[in-house]
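This report concerns only the one structure given below.
Only a single protein chain was left out; the remaining protein chains are all shown in position.
The first chain written gets the first letter, and so on, giving A, B and C; residue counts start at 1 in each chain.
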Amino acid sequence: MSKYFRRKLFIYVLTFFLAVTIDWLIPRFMPGNPIQVLIARANLKAESAKVVYSYYMRAFGLDVPIWNQYANFWNALFHGDFGTSLWLFPQPVIKIILRAVPYDILLLLPAILLSWFAGNKFGAFAARSKWLDNTVSPLGYVLTATPYMWLGMLLAWTFGIVLRVLPFSGAYSYALMPTLSWIFIWSLLEHWILPFVSLFMVMFGGWAIGMRNMIIYELEADYSHYLETLGAPRRLIRRYAFRNALLPQITGLALQLGVIVAGALVTEIVFSYPGIGYLILQAIQNHDYFLLQGCFLFVIIGVLLANLAIDVTYVLVDPRTRTGMQGER
Amino acid sequence: MWSRTRLVLCMLLAVSVILGLTGGLVLGQAFPRNETLYTGGKQWGPVSNWNPFMAGNQAMGTIGLCYETLFLYDPLTDQFIPWLAESGKWLSSTVYELKVRQGVKWSDGQPLTAADVKFTFDLGKTAALNITSLWDWLDNIVQVGDYYLEFHFKQALYQEWANNLYNIAIVPQHIWASRNATTVSTGANENPIGSGPYLFFAVDQVKMVWVRNDNWWAKTALGKSVAPKYIVDLVNTSNENSLGLVLQGQEDLNNNYLPGISTLLLGGYALHTYFPGAPYHLAANTAWLDINLQKKPMGDVNFRKALAYAINVADIVSRDYGNMVQAANATGLLPTWDKYVDQAVINSLGTSYDPVKAKQTLTAAGYKDVNGDGFVEAPDGSKIALKIIVPNGWSDWMAAIQIISSNAQAVGINVQPNYPDFNGYLDARLNGTFDLAIDNQQQISNTPWSYYHFIFYDKLADIPSTQGGNYGRYNNPTAFALVSQLDKVPTSDLAGMKAVISQIQTIQLTDLPIIPLWYNGMWAQMSTAYWTGWPSSADGDAHYLPVTWNGYWNMTSILMLCNLTAK
Amino acid sequence: MSLQVDDLTLYYQTLHGDVKALEGATFSVADGEIMGLAGESGCGKSTLANGLILLKPPMRFVHGSVRLDDEELPVWDTDRMDAFRFRRISIVPQYAMNALNPTRKIGKMTVELLRSRKVDVRSTLPELERRLDLVGLSHEVLGMYPIELSGGMKQRMVMVLSTLLDPSLLMADEITSALDVSTQKAVARMLVEFRDRRFVKSLMVITHDLSILNQIADSILIMYAGRLAEKGSTDRIINAPRHPYTRLLIASLPKVGVRHRQTRLTGIPGSPPFLLHPPVGCRFRERCPAALPECGEEPPFVEIEKGHYVACWRESGTDAEA
Partner (left out) sequence: MTQQKKRREFAYFALRNNKLRIGVAIVFLFMVLALVGPWLTHYKPREFVAPGAQHPSSQFWMGTTSLGEDVFTQFVYGLRATFIVGLLGGGLGTLIGILIGFVAGYRGGMVDELLNMFTNIVLVIPSLVVLLIIAAYLEVRGFLFESLFIGFFAWPWAARAIRAQTFSLRSREFVDLARLSGMKPLRTIVTEIAPNMMSYLLLVFILQFGGAILTAATLDFIGLGPTNAVSLGLMMNNAVIWGALILGMWWWFIPPGLAITAIVGALYVTNVGLDEVFNPKLREM
């Protein structure tokens, strides 16, 4: 078990190291000079621009040798310094990101957890009989096949524009400042519904289908068969099958995180929900690679932590990992 | 079962947290709609700074609402309106006298004096600022008393100076003096102290809120006061979003180019634009075609002429922009500069859409289709395949270059549209690796000099770092000389300006270093749902610029706010 | 008579038609009898076992009747069978190694199983522990997960579990095949012990390994290609087999006690027929060294001496002594 964890941890550390390196590397070997972009946006007088240009090069530490820049990058990282944003100059990247994070948590955590539970229950339900399977699971297939943004667009269009019952842009009303007040919380909730639903539904479909397939395999497993020969009621057998089918679904959750991040990203774009996903898009469109790096790092860290959490849960629920055996499926 | 208990636990936790939070909740309240002006169109991301020296991405209204300039400039009447300055005039060819208005106070109560003005200009010497270059030709500033200044120049560049007079915002010495060069040039300058009609109120990711400064100097000095108590400037999260806000009357003034809105201006919605009909908007800048003269065959003037004849600007205007823009005249000078246009030159040298002429010009110059692929080859027989670029995602420009390409192909020039990302586009132009590109980097101003200074920028070697313009690398000392000569003509000497400009235009239209296409509009969708008294072309209405972009408040947009009335 | 099977016929449905896996099986198992059921793989022994306890598609009930303790066993009705399973008839399956839910503590699973069968747990647990002692499993196993047990331990656990409610009939399906000789012996002895202690009234030990049967079985039933070939006391089958197939089977055995695994008995030339379209008449005909013209017809399964049945024309037809 401790071996199991040591191994996992090692992989995570390695991953983090690589991720950070990639993260640092990519922008630097891509065409285009960020400072030029900054100047371009500053519409300065030509005569002054020259001075400012060299000034910025120094300010962003782009005038030192490349290896030096790499070292500085790590060093800064451990001081929680993600650099300065170009797009929102001179705001520090970390500050911008921290402003966005709460909205991601607000949106993603419930969406992921609820869809996972609901989806699994639903899948198990669908696998109950051939009839149910043929009538109910198709819904699952359609949902998981739906592009996040498209579902988002549909929802925004139907409820926001045609029916005009729900707001479909921003995290709260433009007429409000964030305060701890009922009206604000209500507004927050109102704006949260549509993005949440579109995320929830697509994921829900995925989990439902996954569970449906898993449980069918489990019902064919030897232990199910043995219980049958001992005349155990369907109910008991299903319960065991469900529980065992949940395990791969937990790992599935870990594997899905990357995709989920992507989904969140486009959903936030559709509903201009001010989370990290939205930031990433802006960073890309404004070639703010310091911000982009920051966001990416944040996502990485988030995903890694989530993975770790999931591993722990897995160990808690799957005896095989606890008895020194690898729980990987 | 483990999962259910876990879920329940999560729920309980969440609920308890929320309850705990909302324990001492008050009933919050929104901005009163009838006292609030919602604007949008300047801010493409969360507000990052209030630094009047960071022209690029400072918060909407940093200059104009918060910090103010010595003069306002009204492009429509070509008048300078004394603002923080009471008056200013040239005492001699190299000495400019400035009287600072008395009784102006900073929002912290301190008086604004000549010292602040001198201090502001002097900052250009120590820090890397936009005004730094001013000191190449400004010698020194002499302050006499609290409200009188003399600017002594090594060499007076009248046009440029006039431009500075309404663009340089004055900052309070008692606050900025203690700041180091870095903070001055790149500090965020949170909670700014200015002299203007608005004070910083609040900011979050999607908006920034200004609140009225009720003891603004202009109340007593000019009897003017701004109507909205709050100005909420919304970040443009997406075209889509802005469009929605405008149509639902949530945004009172929007300064985005909103694709597809042209149809809506006519029908139904409580929308108001400066002109009742096409082009709906005033012209803000000229979109022209950059041509890389270093590359064959663009180096050949006949080829450029042929291209100019081939392009059907009218089609772009009607189809792409739904007539929300006007075709540019041959010189590319904005309508506000009409008086500088030498019609005679245009009549003799000007080009306009004429595919037949385009073909003739090509044939005459020896361009013919040798290999029969439908596209002409250069006289030396080499194939011609050109790319025209605009940044990916700039939807209206992308559509425009599709039209231009098909126009060119129609006369046998092989041009293909191409959409690199913005910095790819920027790179290509700065390093002169592009073939053809659309460009519009000169905003409306007090003098055509700024426009010519850009397209005839003379320090070709410095282009990558200075981004001074002339991306086609047009090299003609005579032209360059004329431009700097224009700079030295006093703004009062209209005849003198015209004389120089006419020579420049002759060169421009003979050599055709760029091809002017259309005038981008001062996109301004105004909603009459909550506010009235918007600027418009109609007589009796106020003829101000209804724009919140940087550098426009001080071009009379600020006066618009004094003219509004809540419904 | 603990178990009485009459003319039981079971087919497997495939798209190429019915596979006649078991035809006309008629035999009985007496109280306290340990009956060995032997034959090459695919001869229908497992089909028989599964047919008796869990008959579900693609297996199909054709006809026949099964009586357990003089009570009709509704093998064709899965639901009604539930009443009998575990309580009256039980099985130690071939896959005993994986028969336990990997993610449940064994004790917990047992309890849940018993509860689901409306068995009073409190009164049963002491018995369970007693039997664990008997098979040499410490009580800790109840607190363990299957993964923590060795193969042999798991199998013993399953044996205890399957017999916990003292069924009249226990079927042990190839339980020794996966084990090494010593464990085999132990398991075999355990089966006998179970019978002696009346945990089970009678036993049906299914295997292709005659040596084991020789040790523990009272009687042996030889099957060939879906039909019964011969049944008699162990002594008679091993020492005086009458059916040609049995003879060859015994002959091909290495000396008794030496275990051998391979499933096709190399001693007998040829291979058993496909049961999709079995040949008419005696199914052993092609391989039979002593085939007669009569063999074209189905030989009856007749008692040629007390408790000794054979399905061969040579025996029933000609033999006068009977």
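For the reader, a short list of remarks on this structure follows.
Everything below uses one rule, namely that contacts are C-beta pairs under 8 Å (C-beta built on N, C-alpha and C of every residue); 3 or more make two chains touch, one makes a residue touch a chain.
From a predicted model like this one, the values you see are computed outputs, not experimental measurements.
Only one residue in the set A:35, A:292 or A:317 touches the chain that does not appear here, and it is A:292. Only one residue in the set A:69, A:181, A:213 or A:313 touches the chain that does not appear here, and it is A:213. Contact with the chain that does not appear here is found for just one residue of A:71, A:255 or A:316, A:255.
Of the listed residues B:295, B:319, B:459 or B:488, the one in contact with the hidden chain in the full complex is B:319. The missing chain lies against subunit A, touching residues 11-12, 14-15, 18-19, 22-23, 26-27, 30-32, 127, 129-130, 133-134, 138, 141-142, 144-151, 153-154, 156-157, 161-162, 209, 213, 216-217, 220, 254-255, 257-259, 261-262, 265-266, 269-270, 280-281, 284-285, 287, 289, 292, 295-296, 299-300, 303-304, 307, 329.
Seen across the whole complex, the unshown chain contacts subunit B at 238-240, 243-244, 247, 258-261, 263-264, 319-320, 322, 392-393, 395, 399, 402-403, 417-421, 424.
Rule of thumb we're sticking to: only the chains that are shown with their structure count from here on.
Distance from each chain's C-alpha mean to the overall C-alpha mean is smallest for A. The distance from the centre of subunit A to the centre of subunit C, with each centre set as the mean of the Cα atoms, comes to 56 Å.
Once the centre of each chain is set as its mean CA position, subunit A and subunit B turn out to be 38 Å apart. Note: centroid distance subunit B to subunit C, computed from Cα atoms, is 92 Å. In subunit A, 243, 317 are the positions where the chain touches two or more neighbouring chains simultaneously. Across the complex, subunit B is touched by residues 31-34, 36-55, 59, 85, 87-91, 96, 99-100, 113, 117, 120, 161, 169-171, 173-185, 239, 243, 246, 269, 272, 274, 278, 282, 285-287, 316-317 of subunit A. Those residues of subunit C that touch subunit A in the complex are listed here as 53-54, 81-87, 90-91, 93, 95, 98-104, 112-113, 116-117, 145, 147-148, 158, 161-162.
The touching residues of subunit B, when paired with subunit A in their complex, are 1-3, 7, 10, 21-22, 24-31, 33, 36, 38, 44-46, 48-49, 54-57, 128-133, 136, 182, 185-188, 202, 204-207, 209, 232, 234, 237-238, 241, 244-245, 250, 393, 421-424, 426-427, 430, 441, 443, 453, 457, 459, 462, 464-469.
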